[in-house]
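The complex is shown incomplete by one protein chain, all other protein chains being positioned as in the whole.
Going in written order, the chains are labelled A, B and C, and every chain counts its residues from 1.
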Amino acid sequence: MGIRLGANRYGKAESRVVRIVRDTPRHEIRDLNVTTLLRGDFEAAHVDGDQAAVLPTDTQKNTAFAYAKQRGVDSAEDYALALGQRLVAATPAATGCWVRVEQYAWDRIPVGGAGHDHAFVRRGSEVRTAEVDVSEAGPTVRSGITDLVVLKSTGSEFKGFLRDEYTTLPDADDRILATSLTASWRHADGDGADWNASYDEVRALLLETFATTYSRALQETLWLMGRAVLEQRPDLVDIAFSAPNKHHHLVDLSAFGVDNPGEVFVAADRPYGLIEATVTRDES
Amino acid sequence: MGIRLGANRYGKAESRVVRIVRDTPRHEIRDLNVTTLLRGDFEAAHVDGDQAAVLPTDTQKNTAFAYAKQRGVDSAEDYALALGQRLVAATPAATGCWVRVEQYAWDRIPVGGAGHDHAFVRRGSEVRTAEVDVSEAGPTVRSGITDLVVLKSTGSEFKGFLRDEYTTLPDADDRILATSLTASWRHADGDGADWNASYDEVRALLLETFATTYSRALQETLWLMGRAVLEQRPDLVDIAFSAPNKHHHLVDLSAFGVDNPGEVFVAADRPYGLIEATVTRDES
Amino acid sequence: MGIRLGANRYGKAESRVVRIVRDTPRHEIRDLNVTTLLRGDFEAAHVDGDQAAVLPTDTQKNTAFAYAKQRGVDSAEDYALALGQRLVAATPAATGCWVRVEQYAWDRIPVGGAGHDHAFVRRGSEVRTAEVDVSEAGPTVRSGITDLVVLKSTGSEFKGFLRDEYTTLPDADDRILATSLTASWRHADGDGADWNASYDEVRALLLETFATTYSRALQETLWLMGRAVLEQRPDLVDIAFSAPNKHHHLVDLSAFGVDNPGEVFVAADRPYGLIEATVTRDES
Partner (left out) sequence: MGIRLGANRYGKAESRVVRIVRDTPRHEIRDLNVTTLLRGDFEAAHVDGDQAAVLPTDTQKNTAFAYAKQRGVDSAEDYALALGQRLVAATPAATGCWVRVEQYAWDRIPVGGAGHDHAFVRRGSEVRTAEVDVSEAGPTVRSGITDLVVLKSTGSEFKGFLRDEYTTLPDADDRILATSLTASWRHADGDGADWNASYDEVRALLLETFATTYSRALQETLWLMGRAVLEQRPDLVDIAFSAPNKHHHLVDLSAFGVDNPGEVFVAADRPYGLIEATVTRDES
């Protein structure tokens, strides 16, 4: 029984591509973090040290910058599709390419009630994501968001759960629910969508559903958010969540003669609950 | 010549205090990171191992949580003042206390055009800061902001600088100017201000001045921002800046036959320029 | 076509369990970061908000701490196996549990030429990992290491690669090769191994092979490291690598009349190459 090379891929991670659109005095900015990974028959590079089939990661980076100009960045998805298809075409040994683009949001700085033409302020921690996989079967596109930090100060309970001899948690009738949401959704069609409008709508639906639904567990809240998105957007196939339960523990102030009816909490770093769930169309 | 104890202080760092104001159905949130450091005659704790004069850091933490309820958090500054004064009063050996409060901003989640009563989304990376120093001479208060990330895509040059034999940088007529601003300003009066209104106005002035002034160096931009703030707010004594010059290098695409007139940049991590400057009233 | 719940799992992430073994004056320390995730039939928790089948993540955390005493931590793998099996047994709806344990290494502080009995210093950035998956088919165990930062200052080339119109990288005959290695290897047998001895040997083999083999690409180096491990350890089924190519660019000092024959480099943060490869036994 011998030893052989198994699954492998390679590329350039985290090229920080910034594209300014300055065709008019009202500039736009696309602020991206780009990763590309090629897969295919690269056995010789590993086993024989022969790099003849390997398009350098440096070239992948160059292409990411050049395409920001040549193809532009109408949306993270469009740009990722063009980039992935180019890299597969340029690399005969490649059978596929995975591209991930993270996009940082900027707002125009308000001046006299209006947004400035060319001055911007970063919009917070949330990051838009696009993951494109190019293969012979055609591209698949997952759009997403990460680090969307949300909190509700009431309208959340957690009770009636399973107990064993290590269980000390009491029922909670009214607690803080907070998470730093990562979500991604797959488009039925690998091209042609209005990616920007789709993103804005899904993001708004996620926030609105989080705000307006009562939560009997973070699991239920993710389900409700996912169902709302799939109901509203028939072009989406599934939506996947990864959500840390960012615990806010009520502080016991009774030793100081101070009552604390849901007012003072300690925000804990670790450990945190971690809930992962996918909501999908039922094809049966 | 002997060996002795020099300057020293101690306390509890980074208590994550979250205060929900829920007197009405429209909740408010104060999300704080609190550090307190006591100074005074604590020589016995060091040299003799005698802790009789030391108020434990655990007690400082308890006080931070209890005061969030007992005194409330009208503003980061008010809360820090109350906390610092309490800790000095509770510790006979203490001659002073330094308190730093970082406050994270939350927006109400928009639902049907209005902000939700009790559901919130984190407003981005910027953090409001308040630093209070309590001593026998009375309190001093510095308000501030950190991680305010701003960028202008034109209206910035850097040229005519000093050159030596290690200089390779060409003049730049039109470049991206970006920074992650840290600023803090001292109030002439240690209490009584409307800290929240003051903060909002200074923040707006900083952004507006950054946006609307031409930049011949980050140094000049900081000066203009500081001067604008001191002109507008006579209650402020000085304003101090620390501003990394977050370099965005124009990418040379000429090898690919692609012109790049200020459109595609690489955002660099390190190294970065670092500009520190204080703008102050001239007391002479 | 309806909407349904897809794949899901939940648990407690990053419980920071520290176990001191103090049966004799010569203490030992096990410093762990523990994550457990249960999977199974938890549809009611999502769709109906019914938590009756859900063992709380808080209970999973309690079990992690209790088991550090009740079962002890002979090795990260033994502990993870016990913990995963317990959580599945305690949760009727669970069909499986994934456990990840990160272990931080400590050295004894040297005093008079010998290691101290109960004083320790952290050994660096590298982290030992154990990932156990418990299911009806029995447990699988992956041992591993992450953040093992290695560098060779010569004995590395990269040339003869594929070129396209975006390629500007020249051949490199002698370069720095550096990576922050993540590797994990699967054991044929899910229990009974001497996990600690196995870990030490694999770690030593990885380092030694990195040091003593000429590199024609990071891909080749990973292959050689993986092959060495599988040849030496017949009890291992595969080994998987994820290795950022931490670029060290030679600095051009010619403008200052300074020659730089492989002596002064800039260590780049981003972008970085990313090489992923698995070496496996050939079952055919």
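Note that a residue touches a chain if its C-beta (ideal position, glycine included) is under 8 Å from a C-beta of that chain, and two chains touch if they have at least 3 such contacts.
Here the structure is a predicted model, which is why all the values come from computation and not from measurement.
From the options B:Val21, B:Val127, B:Ala204 or B:Ile275, the residue with contact to the unseen chain in the full assembly is B:Ile275. In the complete complex, the hidden chain is touched by one of C:Glu165, C:Asp189 or C:Glu208, namely C:Glu208. Contact with the chain that does not appear here is found for just one residue of C:Gly2, C:Pro110, C:Gly138 or C:Pro234, C:Pro110. Residue C:Val150 is the one among C:Ala53, C:Val150 or C:Leu169 that touches the chain not shown.
Mapped onto chain A, contacts with the missing chain fall at residues 165-166, 168, 255-256, 269-270.
Although one chain is not displayed, its contacts with chain B can still be listed: residues 1-16, 34-35, 37, 42, 45-59, 61-63, 66, 90-91, 158-164, 166-169, 216-217, 219-220, 222-223, 226-227, 230-231, 238, 240, 244-245, 270-283.
Along chain C, the points of touch with the absent chain fall at residues 15-22, 27, 29, 31, 62, 65-66, 68-70, 106, 109-111, 116, 118-126, 148-155, 176, 204, 207-208, 210-212, 248, 251, 253, 256, 258-260, 262-269.
Keep this in mind: only the chains that are shown with their structure count from here on.
The count of contacting C-beta pairs peaks for the chain pair A-C.
Rounded to whole angstrom, the centroid-to-centroid distance between chain A and chain C, based on C-alpha atoms, equals 24 Å.
Each chain gets one centre point, the mean of its Cα atoms, and the points for chain A and chain B are 29 Å apart. Centre to centre, using the average C-alpha position, chain B and chain C are separated by 37 Å.
Counting partner chains per residue, chain A shows two or more touched chains at residues 15-16, 62, 66.
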